[in-house]
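Left out: one protein chain. Kept in place: all the others.
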Amino acid sequence: MNVVFYLLAAITLAGGLAAVLLKHLVHCALATTVAFAGLALLFLQLDAQFAGFAQILVYIGAVAILIVFTILLTRGSELPKGGVFSRTWFVGLVIAAGVFAVLAWAVLESVRGIPQQTAVPAVTVHDIGNALVGRYVLPLEIVGLLLTAATIGAVIVAMHEKERRQ
Amino acid sequence: MATSPFFTDLDQIFIILRDWLVGFLPASWRPAACVVLEVIIIICVFPGLFALTTVFERKGLGRMQNRLGPNRVGPYGLFQPIADGIKALIKEDIVPFSANAVVHFLAPLSLVVAVFMEFAVLPMGRNMVLVDLDAGLLFFFSMSVSTELSVFMAGWSSRNKYSLLGAMRAVAQMISYEVVLLLSSVSVVMIAGSLSLSTIVAAQSSYSGIFPHWYIFTPWGLAGFVMYAIAATAETNRSPFDLPEGESELVAGYHTEYSGFKFALFFLGEYLAMFSISGLGTTLFLGGWSAPLSFLTFIPSWIWFFSKVMLSIFVFIWMRGTLPRLRQDQLMNFAWKFCLPYTLLNLIVTAFWHFMGEGWMRWVVCTAILAAIYVFMGRVEMRSEHFGPRRYRYAE
Amino acid sequence: MTSMGMTTPLAGYLLVAALLFAIGLAGALVRRNAILVLIGIELMLNAANLNLIAFWRFGPHPEALTGMMFALFSIAVAAAEAAVGLGLVIAIHRQTNTTELDKIDRMKG
Partner (left out) sequence: MLGEGILKGMAETARNFFGSYVSKERLTTVEYPEERIPTVEAARVFPFLVYDGADWEAGLRCVACQICEKECPPKCIYIDKSKDKKPDYVGKQQFYPARFDIDISVCMSCQICVEVCPFEAIKMDTEYELATDDRFGGLLYDRKQLARSNEYYHSIHPTEASEVDARLGEEKAKVEAKARAAAEAAAAKAAAAVPPAPTIGGGS
């Protein structure tokens, strides 16, 4: 708990807020990137090097790019004509606030009694690799399958209409 | 190898200098001061190298086309980059009226910062690495993919169709070749058993006889290196993969609307990306800072690293001087239908190599598989229409 | 948040994650654009990841890597989700020429 944490938390939350509030879709996507980067830095601060870099690689390198590609492919880079918020925005806001209230209450109530590890965990990338192909090899294979299926699925979903029309 | 203390000192001269400089500070400041000093050195050395490279590139390209190249400013035109730099600095900074000013401003900055970060994990000599991260390779790639977003920001914020087209091409191309780049590096990681770049160099710095154990001198390493080089060229948007800035159709691609200092930053970013990706290739396949022959180890390690990097840069320039630009569909087909399958195959071959154990058998088997598949795939690719005249699928 | 955060580092991370989750949820619920809804979902997934990593870091057995692995797999799954989700958005845009969720109110294309 120090200045760095507060700074990173502020960056992340500001990025998230901007992503939700900004008018322009591309700005939203870029703000999301800020949030992703802030989260990656938070991971690094939590001594999770591998997860932090994987976060940057996957989210900034792939997901953010996917989002901006989609925005441009759906002509979302022009400003929307109507409002940016849905008609039921108030209900959504109340639900979100309620969820946050419950979560915060739960965190603050329950976290007190938990014993906490403060020493930096001595986990190397080597350990992560061993765990991935050892204990977690089945999930790894399934994720591989899922990613393949998702890639093919995404291609088919995005291509479908044109192919049929031909 | 017994080397004299003089050469050992020369090898470690930067470390010694750094420690001497830092020694003036109180002990508690020293680690931070070390890092600051190293960062400053990286920030000074590579732009300097960039300046030299620009003039050597122009001269080299000229020579390849039987021209002289720049030779006016200073002796042999060596001061050309200074003149260019002054020009870029004092030029008017034009931001298009309808551009998105904030994003337009942030794009070159974020690009250069991300590229500079890549140098942090490169071992540039024995004990000369800024941070020896356990997941160094992953860090490098995570930084190099962040440049894609900067390119997109630049192209989109300019509100210019050429910029946008260039940026979309650049992003599509970089994503496609990023996969190849990563997968070709993974074969090295499989053999070295580490993502830390200094460990990978250390694994290559032994010798059998006088020959080094560089990974390029293995069948899978050679194949991986070729794929890596192709992907690196595409990743840095260099010719023949310079479609994003293909001036014959897109003016200048995503930096069409940039001028003055911001354009200089893009230019710097492009060359720094070249240096960093050459540095990574050197580290992964060419033994990093280790000497090419065992009796040459007395020459300081950093000289080897930088000469290997500059050699790679020369090959970049050589290719630029030789090859014509690809077409967008050829580029994508090449990435997904040739490079990616071949790199995946290379991974399998690497696994064979690892599990077949020492001996000549693995050399024969791996070489045979890789060569046969290369020839076969080459035949198939060249016979099919992928590299032939363009077919329009959707055009009326 | 600050007073509690000072005493237990875990609580700070969890609160940030909760806040980010709420922001993501709000984004998914209040915005009209389908892409923004997907962005909101990504933010929620990320908040969950932060929770997982924080629990891994401050939990009793970090060497077992459970939280870390969960986060890594979650990142991979989120990438797949984004690819499919955005592919769907493109497909819907092809059909209806809009990505505004309020206007996509017909079952038949």
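Read from first to last, the chains carry the letters A, B and C; within each, the first residue is number 1.
Convention: contacts are C-beta pairs under 8 Å (C-beta built on N, C-alpha and C of every residue); 3 or more make two chains touch, one makes a residue touch a chain.
Nothing here was measured: the structure is a model prediction, and the numbers come from that model.
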| item | value |
| --- | --- |
| Visible chains in contact with the missing one | B |
| Given B:Gln65, B:Ser98 or B:Ser248, the one touching the chain that is not displayed | B:Gln65 |
| Given B:Asp132, B:Asp329 or B:Glu381, the one touching the chain that is not displayed | B:Glu381 |
| Absent-chain interface as seen on subunit B, which is shown | 60, 63-68, 318-319, 321-323, 338, 374-375, 377-379, 381-382 |
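Following the convention adopted for this analysis, only the chains that are shown with their structure count from here on.
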| item | value |
| --- | --- |
| Pair joined by more contacting C-beta pairs (A-B or A-C) | A-C |
| Intercentroid distance (Cα basis), subunit C paired with subunit B, Å | 34 |
| Inter-chain centre distance, subunit A versus subunit B - centres from mean C-alpha coordinates, in Å | 29 |
| Subunit A and subunit C, separation of their C-alpha mean positions in angstrom | 5 |
| Subunit A: positions in contact with at least two other chains | 50, 54, 62, 69, 162 |
| Subunit A-touching residues of subunit C, taken from the complex the two chains share | 4-6, 8-16, 18-33, 35-36, 38-40, 42-43, 46, 49-50, 53-54, 56-60, 62-63, 65, 68-69, 71-73, 75-84, 86-91, 93-95, 99-102 |
| Touching residues (chain side subunit A, partner subunit B) in the complex | 26-27, 30, 33, 40, 49-50, 53-54, 56-57, 60-62, 64-65, 68-69, 72, 77, 124-126, 162 |
| Residue numbers on subunit A that touch subunit C, as the complex places them | 1, 5, 9, 12-13, 16-17, 19-20, 25, 28-29, 32, 35-36, 39, 42-43, 46-48, 50-51, 54-55, 58-59, 62-63, 66-67, 69-71, 73-76, 80, 82-89, 91-93, 95-97, 99-100, 103-104, 107-108, 111-112, 114-118, 121-123, 127-128, 131-132, 136, 139, 143, 146-147, 149-151, 153-155, 157-158, 160-162 |
